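Here the complex is missing a single protein chain, while all its other protein chains stay put.
Moving on to chain A:
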Amino acid sequence: MNETSPNSFRNQPDDRGHFGEFGGRYVAETLMPLILDLETHYRAAQQDPAFAEEFDDLLEHYVGRPSPLYYAERLTEDVRKDAPDGKGAQIWFKRDELNHTGAHKINNCIGQILLAKRMGKTRIIAETGAGQHGVATATVCARFGFPCTIFMGATDIERQKPNIFRMKLLGAEVVPVTSGSATLKDAMNEALRHWVAHVHDTFYIIGTAAGPHPYPELVRDFQSVIGKEARAQMLDRTGKLPDLLVAAIGGGSNAIGLFHPFLDDRDVKMLGVEAAGRGLDKEHAASLAGGGPGILHGNKTYLLQDEDGQIDEAHSISAGLDYPGIGPEHSWLKESGRVDYDSATDREALDAFQLLCRTEGIIPALEPSHAIAAVTREAMKMERDQIILANLCGRGDKDIFTVAEALGTEM
């Protein structure tokens, strides 16, 4: 593994949880002692080999890690058909959609439930957008015998029905949230409200690399298994590092999990892909492209907001990307210039979704479909011997109803 030097991009945040001007702990006083306590326990866990051992063991035998690194040969060929002469980079996928429960979300949930256990908490709450984090949380709660309450926007419940039933089968209570836009940000508000009233016994498993410190850091650390594995696998298979990493960004956890272990590999470029929804000039969920710095949900970061700081509603066909903010480390990585950010529209994601189904026999989730859309664009511009590694962070079973509707197909 590479060293972290003073110039490293890998030694954030500082001891106040700040990534440059971003991050921090913007929470009500009631929660503050709890957040500090969480940090103390996390630091202790980081020093405890038994914690890492249990985490690794569960990832291997329960989640099914390491996930494969896969060369998408037919997708690469397909891109090369339309690429200029000599262009058309190799496209590789980190197959986190093969994890137990179908997405990267479970990596983080395993880490956080082990922390909850360490802290002696007896019940778990979580917010969810696509329902993937809700399912992953309900799963680890069943596995460890914790009662579990999931907050989910009423709008998202409508478009992610299969996941509601999964959560219920796993024994979780799903609370529909009707306030605001009834999507992910409102589910997070409601989870925070619930948490404030149940601080003593309740652990909040946040589903992305956002929220008050230490969440962005610990979610990143738990998700970094993606990038650590991928880096070793790529070196093993090709003898070199990839030229470009690509990942979709909702709150940014799968992206930071892939990127972070490579941040000090200066020759590896990185691209985070936000959801451009109906277009960046219309309704979208691209907070870096279309927002500005502000404070929400415990951290300072880029937000979709108006001039008074009122939060705008996001839109994306993918419920998991439909959030008006982004994890604070991405805001910092954008401003530092280390990572590039781009976006893909609903339409482009739908096209990429179908392309992957047909060329590779893989039905991706709508979230990584945004990354795949960007991958095909970038591959056209790159040399044939170059390598793109994208995070295939979720499978599409949950999205087939949404896609059928968008394509105007009867199921």
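The working rule: contacts are C-beta pairs under 8 Å (C-beta built on N, C-alpha and C of every residue); 3 or more make two chains touch, one makes a residue touch a chain; residues count from 1.
Methods note: contacts and distances are computed from a predicted model.
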| item | value |
| --- | --- |
| Listed names "DMSO reductase anchor subunit", "Tryptophan synthase alpha chain", "Sugar ABC transporter permease" or "Xanthine dehydrogenase family protein molybdopterin-binding subunit", with the criterion being the UniProt name of the chain not displayed | "Tryptophan synthase alpha chain" |
| Hidden partner chain, touching residue among A:His133, A:His284 or A:His297 | A:His297 |
| Chain not shown: contacting residue from A:Asn189, A:Ser253, A:Thr345 or A:Asn391 | A:Asn189 |
| Touching residue (missing chain; options A:Leu98, A:Met119, A:Val175 or A:Val199) | A:Val199 |
| Where the missing chain touches chain A, by residue | 16, 24-34, 36, 179-180, 185-186, 189, 192-193, 196-197, 199-200, 294-298, 300, 303, 305, 307-311 |
